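Right after this comes chain A.
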Amino acid sequence: MIGHIAAALIAGLFAASSALAQAPTGKVTVVTSFAKDVTDPFKRAFEKAYPGATLEVQNRNTNAAVKFIEETKANNQIDLMWASAPDAFEVLKGKGLLQKFQPKATGIPAKVGSYPINDPSGAYFGFAASGYGIMWNERYARANRLPDPAEWQDLAKPVYFDHVAIASPARSGTTHLTIETILQGEGWEKGWRTIKELAGNFRQVTDRSFDVPEQVNSGQVGVGIVIDFFAFSAQAAGFPVKFVYPSVTTVVPANIGIVANAPNKAGAEAFVEFLLSPTGQEVLLEPSIRRLPINPAVYVKAPADYPNPFKDARFQKMITFSADTSESRTAVVDTLFDQLISFQLAALKDVTKILHDVDAALARKDNAQARALAKEARDLIAAMPLTAQQASSKDVTGAFTGAKEKGARQAELEQQWAAFAKERYAQAKTKAADALKLVR
Partner candidate 1 sequence: MTVALAARSAPAATRGQLALAAGIGLFLFLFLALPTAMVVFVAFTEKGTGQFTLVNFVDFARTDLFVRSFWNSVYVSAMSVVWASALALPLAVLTTRFTFRGAVLIQTLGFVPLVMPPFVGAVAMQLLFGRNGTVNLLLDDAFGFKIPFMEGLNGVIFVQSLHYFPFILVNLSASLRNIDRAMEEAAQNLGSSGFRLIRRIVVPLAMPGFVAGASLVFVKVFDDLATPLLLNVKDMLAPQAYLRVSSIGIADPMGYVISVVLIVVSVAAMWISTLALKGKDYATIQRGGGGLGRRTLKGWENLAGHAVVIAILLLVLSPHIALFLLSIATIWSFSPLPDAYTLAHYNRVFAESSLYIKNTLVYASLAGLIDVIVGTAIAYLVLRTRLVGRQWLDWAAMAALAVPGVVLGIGYLRTFYGVTLPDGTPLAALWIVIVLALAVRRLPYALRACMAALQQISLALEEAAENLGATKARTVRRIVVPLMTGGLLAGFVTSFSTAAVELSATLMLVQSNSDAPLAYGLYVFMQSSNGRGPGAALGIIAVLLVTICTLASHYIVERRHIGAGGR
Partner candidate 2 sequence: MTGAERRPPAVAVQIRGVNLSYGATHVLKDVSLDIRPGELFAFLGPSGCGKTTLLRLIAGFNTADTGEVLIDGRDVAPLPPWKRDVGMVFQSYALWPHLTVRRNVAFGLEERRLPRAEIDRRVAAALDLVGLGHLAERRPSQLSGGQQQRVALARTIAVEPKVLLLDEPLSNLDAKMRAEVRRELRELQQRLGITAIFVTHDQEEANTISDRIAVINDGRVLQVGTPMELYQRPSNLFVAGFLGTANILAGRLVGTGADRAFEIGPDLRFPVASDVAVTDGAKLVFRPQSAAIGEAKAGQAGLPGTILDLEFLGATIRYGIRVGGTRLVVDVPFRSGEPLFAPGNAVTVSLSPAAALWLTD
């Protein structure tokens, strides 16, 4: 043990003589939502680069990790939080559980796509970029004669009915960003309309991000709305899956942050620096990880077909994502999604199926009255219980945070919204059924 520490000290002295201000020694504890396949290569590379340090990985899902850090803050034993979803870091930052730091790494641009890589206040740092898109199982698609999707809207087509999976944004930070991207890209009303049209084709709304790629991998579901690296690593593992970035999407960074009162602050800082260094960035290219480095120089070493958000024109066109807007209404959007879609999926699918049938019949023989009824039905489905302004208003958000200004309790709002959707979906179903009678 003493020898171990001595060795670490000596290594530290050597390191000090190089460019590093402080050398890492001992155990660096990181809590992460990343899989072993992601963390192991980093652990190996980091421990090789800093022989005096060991990386202790605690694996928890993002929510559990946040809860854990929160619950144990009185006697914190964690150095680093390492996860995808930026909003988890926002929560930690908001509670003062992250420590500010200024990394020295160079060659990293301010933005990837239109998203700032680092937290402006320096509480957490992007280390890899991820884009959201559509993943599908080729065997499944062939057996069910599904065309290759390209845009979100494609998934609303009748052919995809009952073939699409998504994770609930309330439980998956990455899906939340996808939903928020669509809402910001298309606007509140139109965005929700798109989302509900997609949702009418959902096979399921899963409760963990990874369940979606898992279901697509095993062929239980044909198409999944996922974060890119899930698809890339599945491809690398040999699964018959494909992936596409739709044009309305965004790339956002996956992040790392130093936990306040980190027991091994020096080690934590060293790991952040390592992650942002070219050596660390190159680890991202490993087949089991396959995430997009945020150092553009590293792409030289990437395989030929590797997406490059800094060069690829698609990424440059991507919409500007406002983290502030997203942050202000996170709970509202997530709850709306659950109350209007997740918990009403059967009713929503029911009416969507009828509308698909109406469309098919109309394509054969037009009927203006039926067309009008179908439109009314679609408008009923698309109707939202509150506007974009209301969604961000203190009145509504207060119900979720327990603030004083709240208009109603969360449970009351939920019941209102659910009842709203239930009623509209039932009305839409009647209209759609009437339309179907006209064209039969």
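Basically, a contact is a pair of C-beta atoms (placed from the backbone, for glycine too) under 8 Å apart; a residue touches a chain by one contact, two chains touch by 3 or more; residues count from 1.
The set was built so that all candidates are chains of the complex that A comes from, given by their letters.
Small disclaimer: the values here were computed from a predicted structure and weren't measured.
S.K.: Candidates 1 or 2: which touches chain A in this complex?
M.R.: 1
S.K.: Over in the complex, which chain A residues touch candidate 1? Could you list them?
M.R.: 29, 33-38, 56-60, 62-64, 66-68, 71-72, 74-75, 77, 87-88, 91, 137, 139-140, 143, 168, 170-171, 204-207, 210, 213-215, 217-220, 230, 233-234, 236-241, 288, 330-331, 334, 338-339, 342-343, 398-404, 406, 409-412, 414-415, 418-419, 422
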